[in-house]
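A protein chain is absent from this complex, but the other protein chains hold their places.
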Amino acid sequence: MRCFIGIDLGSTTTKAVVMDDTCRVMGRGITNSRSNYDTAAAVAKQEALIDTRLTLFRNSLSAFPTLAGKVDDILADIERNFRHVQYLEKLEDLEQTCLENTGTPRLADVRAVARGVIATVFTRLREDSGDLFAPGVARKSDFFRDLAGGGFMHAAEAACKDAGLSFDLILNVYDKSIIAVENREPTATMESTFLRALEKSGAAGGGPEVAQVLKDTLAVPLEESYVVGTGYGRVRLPFPKEHIRSEILCHGLGAHMMFPGTRTVLDIGGQDTKGIQVDPNGIVENFQMNDRCAAGCGRYLGYIADEMSMGLHELGPMALKATKQVRINSTCTVFAGAELRNRLALGEKREDILAGLHRAIILRAISILSRAGGVQDEFTFTGGVAKNGAAVKELRALIKENYGDVTINIDPDSIYTGALGGATFAVRAVTQ
Amino acid sequence: MTVAVKEPSMLLQKEMIAGNYDAITSAHETGRKVSSTFVPGNLNELLMCFGILNNLPEINAIQNGMRRLSGDYIMEAEKGGHSEDVCTYVKADIGMMGRGNIAPNGKPFPEPDVLLLSYTGCYTFMKWFELLRAEYKCPTLMLHVPYEGDGHSTPNMIDYVVKQLKEVIIPGLEEVSGVKFDIDRLREILALSAKAEDDLVWCLETGKHKPSPIDAYFGGVYYIGPIFTAFRGTEEAVDYYTALRQEVKARLDAGQGPTLPDGSVLTDQKYRLVVEGPPNWTSFREFWQMFADEGAVVVASSYTKVGGMYDLGFRHDPADPLRSLAEYCLGCYTNRNLPSRVDILAQYVEDYEADGLLVNSIKSCNSFSAGQLMIMREVERRTGKPGAFIETDLVDPRYFSPANVKNRLESYFQMIDQKRRGANKAA
Partner (left out) sequence: MDMPVSKAGVIARRCESIVDDLSFQAARDWKAAEPGRKVVGFLPVYVPMELIHAAGCLPLGLFGGGDRIEVIHGDAYYQSYICRIPRSTIELGVTGRLDFVDGLLFPFVCDVIRNLSGMWKVMFPDVWTKFFDTPQNFDPEIGGTYYTHELRELRADLERLTGRDITDAALRASIALYNENRRLVRAVYDARAAEPWKAPAADVYVVMRAGLMMPVEEHNALLADYLAALDIEDRPRKDNVRVAIFGSFCEQPPLALLKSIEMAGCYVVEDDYSLVNRFITEDVATDGDPLAALSTAYLRHSVETSCKYVPNEADKGRFHVERVKQTGAEGVIYAAPSFCDPALLDRPMICGRLSDAGIPNMSFKYAENSGQMQPIREQAGAFADSIKLWS
């Protein structure tokens, strides 16, 4: 299959989308943007390709009338096993790396003991992994570091105690090793991992015929026909220039792909806010971004959350509980904390202040839209802040007030907008 | 650091500027008087009549910006109580005084004998020289040039400026210099000004060609150098512009673009822009390179009109010297009202067949910046071509964010590209 891939290297997360040559979305992947952009891009792409495999499986399985209604379960089982196998492979890599890292002079006297401890710990982690990836278990994170880290600490502390070894020494080895493992691509190919997963899941009980089809599907090569990179970190991507598109263009086209009637796009991301006008083909006609001052961007809410010792995702729900709205004058991130404390000191309620803060952010966004030429029907809202109910509520009210009845589109997966646009550019680059 | 490759005219200009700095810093030995004054409404011809040297604090700030000294100077001034909110030319100048007032040739500037407060198109000029006056306690001559609020000068405005020239500026300069004013001498000088102005306009208008043999913004700041500063009205300036014209003509005949700082020639011009606003000086080459890397050439700019709008037909006129100086001061770009600025820029986009208007909004300069978003919107509306907006500062290195500027420029150029492709397909 020819794969057209868009990668959006954002300031906090990196997203990838895989399309086929008819602009159908086959897979999506996301990872946190780390200091190493190359790896972030590679991991997001890998995740999107895994998702693509699952889509292909789904397509193959849907040909079996006998499996009607069971496909979701089968795929969930395959993915669960895939993640488990992948986890075990990474554990293997981490163990080897840890063992190599016991070679330092610091551990000269206790090397054998340390190696023993590491072996014990990893045996334990492998044993525990069955529970971690058991059906129906919700994992707190999808990142290897989060999954392996907690278990490692727990097991290593006990093992060190038994062996009479300083826990700090082992911790050092771990820290050094996990960074190396995270920043390199998986040793095994995705296909081999899937093969192991299929064996493990017993092809999900569909019989030999199904197993064969899944294997055949796995044999379909995923050719990377064209990759387009975008996002704030795009200049860091190891791509030739013609494979790089600005996030404005990708956002405009991505919004058009999600909602073909889109004429105006608002994207509120962590670092910037963009107002974009697109034509009926998703071609950008005009855009404006927040000026040098980042007031009113997503980061502002992050800052407020820190000030209030709350999670970012708790802000919106709390603001929705407000019975009135406190007028917030400063959208300056630097002053926000002081203004917030001032309001609290005056006896205002947290939810009322938060409602005011959400309005302040959206007012800034409306100004940027106004700068970019206003709002036309249909209007599509993307970015992290589009998931915040309080912000969306304010936006709806202000759009109605200023621009009348306009269709407002919000896609729950709007985080992929830029990557979606990138992938579409990739298709167009080859087919047009 | 690599040495920037320059066109021969740039080297000639460099010598001229160095010569002027040497004349200024040796004023004590030569006994010549020195004035400080501003680029817009610069009365160089008048100063020449009295043999007074012309030192321009704006140009000093630019020199210090390009030589990466301005950042320290600005912080020095801010330590001294100047607000972070205000013009960085002023702070770079005041900070330089605090650090010994050293000219680019390494010698100290003499104290000015007169501050010629030619007050045209920028509010800050008034405060700037009030601040310098407090330091130097020297005679200060205010020439108030009214703003063209209704888009044109009136007889009352011209009379007012002429009267100030006659009764304030000329007597004041006579007193400082001890030289009697000779209007025939002024006529001779103005004739030389007009000659150089003809050649400058010819060069600037070559931006209409494809490819353009000049960059009318980054290259343009070199081209306007002599005529905007201490050389208008001199034989040197006439020679410079003759040479410049030949140089540009040679490129035009050869179908060649301008030389870039890295020595390459920008002949493959993918984007043609009109630029509004002054450039950033602390990262001037980097800034220029961002355009060049994308194949963008600036075909016309407003910054090259701050010291006079010669392309709209104005010439210094020996037949009516004082009135001509008054009209010159009144007609500088930033002394024109916003509807006029919209007209001028929209006309440039049409006449120079540009892809659109790019605004470089300068934090320091409210005279330029306040209202630029409306200007951009209006020019877009009238020309149907998209505008772009970036933000930098004149000489404050803290206010130049390369990633930010580059991101916007790329987005803009890609948008133009995409629109062109869309248009081709539709056609």
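Before moving on, here are some points about what is shown:
Labels for the chains are A and B, by order of writing; each one numbers its residues from 1.
One rule holds in what follows: contacts are C-beta pairs under 8 Å (C-beta built on N, C-alpha and C of every residue); 3 or more make two chains touch, one makes a residue touch a chain.
Keep in mind that this is a model prediction, so the values were computed, not measured.
Among B:232, B:272 or B:363, only B:363 touches the chain left out of the display.
Of the listed positions B:10, B:102 or B:142, the one in contact with the omitted chain in the full complex is B:142. If you put the hidden chain back, the residue from A:211, A:363 or A:410 that touches it is A:363.
Taking the complete complex into account, residues 291-293, 295, 327-330, 335, 338-339, 342, 345, 363-364, 366-368, 370-371, 398, 402 of chain A touch the chain not shown.
On the side of chain B, the interface with the absent chain consists of residues 80-83, 85-87, 90, 119, 122-124, 126-128, 130-131, 133-134, 137, 140, 142, 144, 146-147, 149-150, 154, 156-157, 159-160, 163-164, 167-168, 337-342, 361, 363, 366-367, 369-374, 378, 391, using the contact rule stated above.
Going forward, only the chains that are shown with their structure count from here on.
Separation between the centroids of chain A and chain B, computed from CA atoms only, is 49 Å. Those residues of chain A that touch chain B in the complex are listed here as 232, 235, 245-249, 279, 281, 283-289, 291-292, 371, 373. On the chain B side of its complex with chain A, the touching residues are 361, 373, 377, 380, 386, 389, 391, 399, 401, 403-404, 406-408, 410-411, 414-415, 418-419, 422.
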